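In what follows, a single structure is set out as structure tokens and then discussed.
Here the complex is missing one protein chain, while the rest keep their positions.
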Amino acid sequence: MMKRALACAAVLALTLSPAAAQQKSPYADYQKKTTEAAPLELFELVGEELWKKKQGPKSASLEQCDLGQGPGKLKGAYARLPRYFKDTGEVMDLESRLVHCMMSLQGRSREEILKRPFGNADKPSELEYLSMYVARQSNGFKIDPGTRHPKEKEAYALGEKLFSWRTGLWDFSCTSCHGEEGKRIRASELPQLDDPKQVSPLIATWPAYRVSTSSLITLQWRMNNCFQQMRTAEPIFGSETVNSLITYLTVKSKGATYSGPGIKR
Amino acid sequence: MITKSTLGAAVAALVLSPAASAEPSAREVQEILKRDFRPRGQAKMDRMDQDAVQRLCTTTNNKPPADLAKKLEADQMRTIDFPKGSLMGNWKEGAKIAWSGQGMQWHEDPKLPGGGGCYNCHEMSPQREAFGTIGPSLAAFGKKRGNGIEMQKYVYGKIYNAKAYNLCSEMPRFGTTNSLTEEQIKDLTAYLLDPASPVNK
Amino acid sequence: MMQRRGLLKGAAVLLLAGLLKPVAALAAWNKAAFSSKTSADALKSLGTPSAEASGGIVIEAPQIAENGAVVPIEVTSNIPGTTSLAVLVEKNPYPLVAKFDFMESALPFVKINAKMGETSDVRVVATAGGKHYQATKEIKVTIGGCGG
Partner (left out) sequence: MAGPMKMRATLAGGYTDVRVLMTHPMATEQQTKGQPHFIQNLTVKVNGKTVIEGEISQAISRNPVFSFRLKGGAKGDKIEVSWLDNKGDTNKTETAVA
């Protein structure tokens, strides 16, 4: 039964842009119903347990983690990331900041934390569970990443530059697939990611539960997987490159209402 | 902390125009990429070095000056190794290569044969309804254009190194990068040109 | 395959070993119905070989599902005295997906996520007052977008 799903035999060709798709896609009803029925709460629950669990050499929880709104303040915190953090001197997205908190509060090493940054259906990663839990507390908040600090401006500018930077064995840039409206890769519509109208509904629903693989996916994973398909070397988790691309896309989505965690196909 | 950084930003905005202060140079971007990636599996760090073609297409937003493009296209043409005789292989093998999207990724076994991933971007045979639209439709390609030796040479060369024909094409250089073998490219050529191929039905 | 294992026997062994609470061991699972390869056979095994079409059964589901791995299906019976609902996907290798018995204050309503191998009719059979009723709804399944 599921073999056919793996054969990648798509039947329906969509030419709608995602923005228009919200009203017109034949899948709109399916996506709405699947979102309502997705087991997101399960993962958020595990994320909450991990947030409160005492771990690491310092046997501490993450409850005092400062995601930009003060220690332990979770409401709306995710919607205001990425942003510049004075204590590290870097622009950080949620996952980078979580790694920072695990290191500083729990005394754990970066190597140990990032041994398995991306999980699978059988075993999501700690960072994926935590991302779901933290992101939920921003549901309904306006997306408002940092844009005023010079470092935040730098991150945006680097992200913009990287977006059209051709690289890797096959000469691709992000714009190869995401630079024009109305294109498809196989049967999947490709959003034009430098268009705020097209990128904001996507940014508003990460992290997400991926229906086709029953796994949790985050923005760090999304960037990593795009580079994998671009046939580059592997981007380092939470590096300036990855965080700047996330900053670029999130700033493009500024002002939209965060409605995640969501589902992806 | 928030007040402070806001203040800092305001001061910075007064002193410097944000675009001028923030925009990294191509050299800086290249250095950042070398720092922020690591080799994994078959994907080594040399993949992060922008070559002249990638650099020119990036800096000119894929619209290079004509004379420079001509020169670089000629360089790229010299990378193509045209075999003697017919360039048409087995279209049935070509079909498999066109359908497969595998190959050259860091998690993949480099010993396994790679695919062309052609359907990611092109319409080809009516047998496959899930095709992309990043590249032009290649439906009935040989039927429309014939399959003489000049056409064979064009198709073979285009798959081998698309940049020899259109410098800033989005199509990978399958032969030049050793992503496909000579035999595989011949099979794909047959898939596009052989009258028996489903592409031409 | 699991059909050969025999749940009750397995449970009895576990019970003897003191590994399973007795309450779980009481559970029954209609192996014959769930192993049937056609919905007709499954319905026979459930003891509902024939059922009359009824507008009292409402199947709320998307007309077209992007991915067969998760298809939300909501079923309500407005037929008075409904005591059970069975959900079948006609074209699945084993059509019977689930069967629920409702007692006491439970309303004949359930919402599930089902797997569908391909476009198929979904059939719901309700039992009320010893009689059987049914309704069907087609759900199209597009198995697309294997990328990211």
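Of note:
Every chain is named by a letter (A, B and C) in the order it is written, and numbering of its residues begins at 1.
The rule is short, and it goes like this: a contact is a pair of C-beta atoms (placed from the backbone, for glycine too) under 8 Å apart; a residue touches a chain by one contact, two chains touch by 3 or more.
Predicted, not measured: the structure shown is a model, and the values here were computed from it.
Shown chains touched by the hidden one, complex as a whole: A, C. The omitted chain makes contact with chain C at the following residues, 1-2, 5, 7, 10-11, 14, 19-21, 23-24, 27-30, 34, 69-71, 74, 89, 92-94, 96-107, 109-116. The set of chain A residues touching the chain not shown comprises 1-3, 37-39, 41-42, 45-46, 49, 121-122, 214.
Convention: only the chains that are shown with their structure count from here on.
Spacing of chain B relative to chain C, judged by their CA centroids, is 49 angstrom.
Looking at chain A, one finds that residues 8-11, 185-187, 229 touch two or more other chains.
Taken residue by residue, chain C touches two or more other chains at 144, whereas all remaining positions touch fewer.
On the side of chain C, the complex with chain A involves touching residues 61-72, 92-93, 111, 113, 115, 117-118, 142-148. Contact residues on chain B toward chain A in their complex (touch as defined above): 1, 4-6, 8-10, 12-13, 16, 18-19, 21-24, 29, 32-33, 35-40, 43-45, 47-48, 50, 53-55, 57-58, 61, 104-107, 119-121, 129-134, 163, 170, 172-173, 177, 179. Contacts from chain A toward chain B in the complex involve residues 8-11, 13, 15, 84, 86, 148-150, 152-154, 156-158, 161-162, 164-173, 176-177, 182-187, 190, 227-229, 231-236, 239-242.
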